[in-house]
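Every protein chain but one is kept in place in this view of the complex.
First chain written, first letter: the chains are A, B and C, and each begins at residue 1.
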Amino acid sequence: MKRIGMLTSGGDCQSLNATMRGVVKGLNVLEGNVEIYGFIDGYKGLIYGNYKRLTSQDFSGILTTGGTILGTSRQPFKLMRTPDENGLDKVEAMKATYRYLDLDCLVILGGNGSQKTANLLREEGLNIVSLPKTIDNDLWGTDMTFGFQSAVDIATQTIDRIHTTAASHNRVFIVELMGHKVGWVTLHAGIAGGADIILIPEIPYDLRHVIEAIKRRNEHGKQFTILAVAEGAISKEDAQLSKKQYKAKLAKRKYSTVGYELASQIEKATGQEVRVTIPGHTQRGGSPVPFDRVISSRLGVAAAELIAKEDYGKLLIMKGYDVTTLPLEKTAGKLKYVSPDDQIVLQAKHLGISFGD
Amino acid sequence: MKRIGMLTSGGDCQSLNATMRGVVKGLNVLEGNVEIYGFIDGYKGLIYGNYKRLTSQDFSGILTTGGTILGTSRQPFKLMRTPDENGLDKVEAMKATYRYLDLDCLVILGGNGSQKTANLLREEGLNIVSLPKTIDNDLWGTDMTFGFQSAVDIATQTIDRIHTTAASHNRVFIVELMGHKVGWVTLHAGIAGGADIILIPEIPYDLRHVIEAIKRRNEHGKQFTILAVAEGAISKEDAQLSKKQYKAKLAKRKYSTVGYELASQIEKATGQEVRVTIPGHTQRGGSPVPFDRVISSRLGVAAAELIAKEDYGKLLIMKGYDVTTLPLEKTAGKLKYVSPDDQIVLQAKHLGISFGD
Amino acid sequence: MKRIGMLTSGGDCQSLNATMRGVVKGLNVLEGNVEIYGFIDGYKGLIYGNYKRLTSQDFSGILTTGGTILGTSRQPFKLMRTPDENGLDKVEAMKATYRYLDLDCLVILGGNGSQKTANLLREEGLNIVSLPKTIDNDLWGTDMTFGFQSAVDIATQTIDRIHTTAASHNRVFIVELMGHKVGWVTLHAGIAGGADIILIPEIPYDLRHVIEAIKRRNEHGKQFTILAVAEGAISKEDAQLSKKQYKAKLAKRKYSTVGYELASQIEKATGQEVRVTIPGHTQRGGSPVPFDRVISSRLGVAAAELIAKEDYGKLLIMKGYDVTTLPLEKTAGKLKYVSPDDQIVLQAKHLGISFGD
Partner (left out) sequence: MKRIGMLTSGGDCQSLNATMRGVVKGLNVLEGNVEIYGFIDGYKGLIYGNYKRLTSQDFSGILTTGGTILGTSRQPFKLMRTPDENGLDKVEAMKATYRYLDLDCLVILGGNGSQKTANLLREEGLNIVSLPKTIDNDLWGTDMTFGFQSAVDIATQTIDRIHTTAASHNRVFIVELMGHKVGWVTLHAGIAGGADIILIPEIPYDLRHVIEAIKRRNEHGKQFTILAVAEGAISKEDAQLSKKQYKAKLAKRKYSTVGYELASQIEKATGQEVRVTIPGHTQRGGSPVPFDRVISSRLGVAAAELIAKEDYGKLLIMKGYDVTTLPLEKTAGKLKYVSPDDQIVLQAKHLGISFGD
């Protein structure tokens, strides 16, 4: 009988439970009895040996629930290599927990940083199967991560609701969406919600072009303008600063978020009222959309198939509509950015959407 | 054949179109042919004679749509009595438009301030029927305004989604909801969403009590705390300032909203991470919930019944589950506040919810 | 320390869990420690002593969940007085369970039939507090039952979706909704969804009038007609049959539901394609709407308040927006029907809706 560890790491997202359910249902069918150990709050649970023994019953009824039944925490990769406040070597501690529980395999659900740690554990000799979790869709190697379409769904609903109220008054609306480094959520929700302007980290904006796009709409008799803005959107000017200079500038900035800063700049330049909406962590919450539940169930089952074959060291990915795998050493640590030359960006421009570039 | 003017005034909300559809469908049944004149952007359209002639067709298919097909604008009552920049007397201008179009009646959909202007026009001799619009539910005399339950629905969905993500991490979440002067939306959404702490303008909070409530939850092993905070929530300290002093204090405040200020204070006092979500104008947008569509249709039809009977000068209201009327002079200008002694507040406290008082 | 029994009886609905959570949270605040015994599958659990001891933890996180954590079953009142297959006297058995567990009070969440049994148990000397559950809103004495607005929400969403597809083709659509004896759900959802024709049990229809209403729409150039039909809708002809005659007729009817029968009749009479949609039990399922969660939480807490005061034998009700009580002997066994003279029916007619009468 195999003994399987499992953990969810990094920011939570909508389809973590559905994915774990897929793993366990798959193991039930393919392996019959297995022992499942769930680590609490991500790698922290593995480091400090904080876990619970789980039964099939624990995974029943969680296909549709948000969050993670295991809890999660952010454990940046660079901290993994430094001892904790008591001098504990975290990597050795994780290996020790794995050995102590005599695990056959560790299933890791995580985003980019968590995949790096997963690969580190693989290098240290642990059997790893990992699963592509993130609302940001920024994991290199997979066409789609679970959580992404659910986040896009909520972000789009926000823009939808702003649309009706925007059309009643004569205003500019800024919807600030998740994405510090990558703009996938903002790009997809912006197209799906019919935003007029989309600002994302990968395509720095020129404030004058943003203002011009708003004025052009006014000239064409449009009653309102909606901007979908990633929280990591950056001006061309700021994009040329060093990381240090930019942080210094942020610290001095009057407004805590890019949305409020843009609002102030646009009000000054156009005289129009600007309103800001920040759905924030709602983008990570609630029940996953059916699309995510399907890919999560499939990816989860595929993890069980790998475990049944004892084929370890892989990240499960979506390639088109197929589930397949990539070796962890190839994917770990690589981000998938929006490129200004991506087909979808050019198509968005052909829809008349301005990126302020 | 009667000639009816119609306008929507003040902040928009979800069921304005459903209400106007009710008026027009009712007139079709009760009066046969009527002429409908819709004023653009609220009282502004009446002042400057900006209107369009509408047919039944214009009101078809709008039962479920957000916003208002007429547009709206805020025209504070106190400005009504002062001439515009060209010296135009606004009240006389509105009367002139009414006479010019030879209207039998003016139907006004508006909140508290708009009702005051409605009553003014009544005093000036116009035939008025008015309808209780506002997401804030703060119109004195009616048990329920249309828009309110739709706003509560969206606000509650926001808290719901935060719940799952809050339970995955170990954090405090602040959901800042609409309500500058009154707390009805926050109170209802807070109960419906299972918030742990509710802060509203009518019940000033003591920061120490808020902190204590959070710490008590931690001591009881709760993983997270959710605060539903009205944008007009105020501390006991600030509530004792004069209006002028309070404005001066706000101007100097580092954080633009009460949510961010509380977040900073709680982080400092507890050491816990705090996240802020501001659904903002989404609370006014999107399709009305069925509850609102039903009362809007009924209130709208009841307006048509009054017009058929030429019974003017009334505000239509909900009393329990009946539609009835109040004379405009009795209701105009009065706000309906949450009282600390309201049954629902005591019941919320018995549910274990803290108001920080 | 008080010992409280609790059960949910009859058809399930959306806000049962929210209500029980309200009771338990209220008891925690008002009574401190209490012992809660939950009976499994309604009165059956009370009869056969099938229960579980529940803690506050069991009621955490269930504010938003559908169904009932206790399970439920239909136990018609008339069967309560007849012994079971083993000759067991059910009433005596329920009393025995109550005495064995030494309960202070039994909290009963149920609809009309369940309230009759509740009153019977009161007459037999048990301390009862009961709560008005049903999607049908047909409990006499209360303005509103919990579950109703949630059912209306789903029924309305069904009509909404049919609307867009109906407008694309040129068809008649029948949406068959829940309600064997009463038409509240169909009436409210019909108004909220903009149905053209509403057929309910309380207002028998004349098929010719239904056909005429459809033809009139065609003559006015309308592309489609939508009928909201309660599953218990009945023609004038059939309404005059004896119960026995009607049952005999139903048994011979080719179509299993009134929706399919009407579809066939309308197709024959108009030559138009007719489509039938039956959302069925979805109307009982899923998360309760915020409106229901608020009244459930309030009613539940109010039950705790009665228990704290040892004020038994009452049904908790909504009167307008207040929670209050009625003695069980006054309400048990009475249904609240739609009357053709109700304000809301007349208003629906003034909206141009045909009831086929």
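Throughout what follows, a contact is a pair of C-beta atoms (placed from the backbone, for glycine too) under 8 Å apart; a residue touches a chain by one contact, two chains touch by 3 or more.
Remember, predicted model here, so these are calculated numbers, not experimental data.
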Displayed chains contacted by the hidden chain, counting the whole assembly: A, C
Options A:Gly10, A:Gly26 or A:Gly232, residue touching the unrepresented chain: A:Gly26
Touch with the omitted chain, as defined above, among A:Leu7, A:Ile191, A:Ala230 or A:Leu315: A:Ile191
Contact with the hidden chain (one of C:His169, C:Arg216 or C:Lys268): C:His169
Per the touch definition above, residue among A:Met20, A:Val107 or A:Val301 touching the missing chain: A:Val301
Sole contact to the chain not displayed, among A:Ser9, A:Thr156 or A:Thr257: A:Thr156
Residues of subunit C (touch criterion as defined above) contacting the omitted chain: 8, 12, 14, 16, 41, 65-68, 71-73, 154, 157-158, 160-170, 173, 223, 255-256, 260, 275-282, 284-286
Interface with the undisplayed chain - residues on subunit A: 22, 25-26, 28-30, 61, 63-64, 143-144, 149, 152-153, 156, 160, 163, 167, 188-189, 191-194, 287, 289-291, 293-294, 297-298, 301-302, 304-305, 319-323, 343-344, 347, 349-352
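As a convention for this text, only the chains that are shown with their structure count from here on.
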Gap in Å, rounded to a whole number, between the CA centres of subunit C and subunit A: 42
Whole-Å gap separating subunit B and subunit C, where each centre is the average of the chain's CA atoms: 31
